[in-house]
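Apart from one protein chain that is not included, each protein chain of the complex appears where it belongs.
Take a look at subunit A:
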């Protein structure tokens, strides 16, 4: 995470996400998947092919791509289908867009009820016998049972969670890095899925995005860094208020 400053001198924190060897692996049509839209399988970071059996390599062989560590699905409309095997770059996103970022949260292991669910526990003194971080009562007398989903101690973290509506401040096309506002679930260097935001406030935010994606072999020559309009670029001189 890194600080960036806006043109009015306010500081924002930003997370850096690297797009590392992303390729489209397979196109699954609407009828085949049985859902409402077509799906595209996309694979992430490259990994050694020797730790999995040959049967697991089929998808990658069809697309002509080395084995990927993670394969995710994206629900796509019919006009945004991409041929399997095309690489995806950070320039697919543009500054000023809003994205949702999904990742597995940091695993905390087996945790008690105070840390896991934020229960208050019991006081430290005034006669409490061996009861300082326990859940207390778990149900009422009339219910005569414990309801399903009762908050109790258990394994915490290491589940998929999403941060919604994060603004993209800057894109580095040379190293394929997306600078996304705020924090993102997961530990440093973990795998992350970045999608266009589904929030209704940001429905009309994308003005002329690269559609269906940014193709590197096209005619467009993008500069090394793409900045948002609001961001303070270090090539400018210090901020002054008129």
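Following the convention adopted for this analysis, a contact is a pair of C-beta atoms (placed from the backbone, for glycine too) under 8 Å apart; a residue touches a chain by one contact, two chains touch by 3 or more; residues count from 1.
Criterion: contacts and distances are computed from a predicted model.
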{"item": "Name under which UniProt lists the unshown chain, selected from \"EXT1C protein\", \"snRNA-activating protein complex subunit 3\", \"Large ribosomal subunit protein bL19m\" or \"Peptidase S26 domain-containing protein\"", "value": "\"Large ribosomal subunit protein bL19m\""}
{"item": "From A:177, A:191, A:205 or A:222, residue that would touch the chain that is not displayed", "value": "A:177"}
{"item": "Subunit A residues that touch the omitted chain in the full complex", "value": "2-5, 9, 11, 16, 18, 172, 175, 177, 188-189, 232, 234-242"}
